[in-house]
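See structure below.
A protein chain is absent from this complex, but the other protein chains hold their places.
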Amino acid sequence: MEKALQELLDVHAIQQLMVRYADRIDANDPEGAAACYTEDGIGEYWGTFRGRKEISDVLSVILSMFSATSHHLTNTSISLDGDQATAMSYVYAFHRMAGTDEPLHYWGRWVDRLERTDEGWLFAQREVVGIGSIEPESFQTGANSPISVHPGHPGRLQR
Amino acid sequence: MEKALQELLDVHAIQQLMVRYADRIDANDPEGAAACYTEDGIGEYWGTFRGRKEISDVLSVILSMFSATSHHLTNTSISLDGDQATAMSYVYAFHRMAGTDEPLHYWGRWVDRLERTDEGWLFAQREVVGIGSIEPESFQTGANSPISVHPGHPGRLQR
Partner (left out) sequence: MEKALQELLDVHAIQQLMVRYADRIDANDPEGAAACYTEDGIGEYWGTFRGRKEISDVLSVILSMFSATSHHLTNTSISLDGDQATAMSYVYAFHRMAGTDEPLHYWGRWVDRLERTDEGWLFAQREVVGIGSIEPESFQTGANSPISVHPGHPGRLQR
């Protein structure tokens, strides 16, 4: 039972890391969000960003587009392997555009690789995978807008 | 404390079954979703479907209406009774219509009866209970559309 308890504790700790990440994003704190990664962590935000500094910088650019964000985390699925883990979770995010306050809605997945460190569990890699979005007209920058590209649910089958 | 730990483990396992079901639905995998039921499980999807084959068939028809789905699971409430359990959870589901990609939003409850089996916890019965939906005009097929019938929150009081 000790092993089962330890697994529950690890799952809970990883879920809390995910909650903390969303809290820091919604607090408009890109450095705090980047601190949820390992020192050399990799963030995939419509491009690849390496290390906390690059991740903080790209999050800063993204967050500057919005006057408010709200990232609602659900469906956490976590596979533990000692001091490593992989995870997928769902996110629905409400945003208000800076300037106009128009709403932007986003549905996606967070696909994570995690490591247990001296600072607790941290993201070694985190990728945002889009499922869909509803954007204000002012936001739409055509088919080249990376945020409008939605790869869809990981492993979605063609039938 | 052993009993309390076992209950936490059972709750976690049942939550993970619910997450897996949503994952299989959103992966457009009706057989994978039906495998979350016991062999003789009962699915209530605006009609009663018995056994994995019938459940897979009706899910296949439902899923063919959409080019993308995203089922966000929250508010899990689980009552354990040995190798049996009952549960209610909330779902908000984002959909894109096949063909037009118009969004369809759905709010509901999953009302479940569960059994512990050799394959782990599985749904013995799962009923979708609608709270509300916002549908594209093209979808609206009048008051007879079963998906548009919303019984509302289970036990909702009249005042």
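By written order: A and B. Residues from 1 in each chain.
The working rule: a contact is a pair of C-beta atoms (placed from the backbone, for glycine too) under 8 Å apart; a residue touches a chain by one contact, two chains touch by 3 or more.
Source: prediction; values computed, not measured.
In the complete complex, the hidden chain is touched by one of A:48, A:70 or A:138, namely A:70. Touching the missing chain, out of A:28, A:77 or A:148, is residue A:28. Shown as candidates are B:5, B:65 or B:97; the residue that touches the absent chain is B:5. One chain of the complex is left out; on chain A, the residues touching it are 2, 5, 8-9, 12, 16, 19-20, 22-23, 26-29, 60, 63-64, 68-74, 92, 94, 96, 103. Listed for chain B, the residues touching the missing chain in the whole complex are 1, 4-5, 8, 11, 72, 74-77, 88, 90, 92, 107, 131-132, 134, 150, 152-159.
Note that in this section only the chains that are shown with their structure count from here on.
Between chain A and chain B the centroid-to-centroid distance comes to 25 Å (mean Cα coordinates, whole Å).
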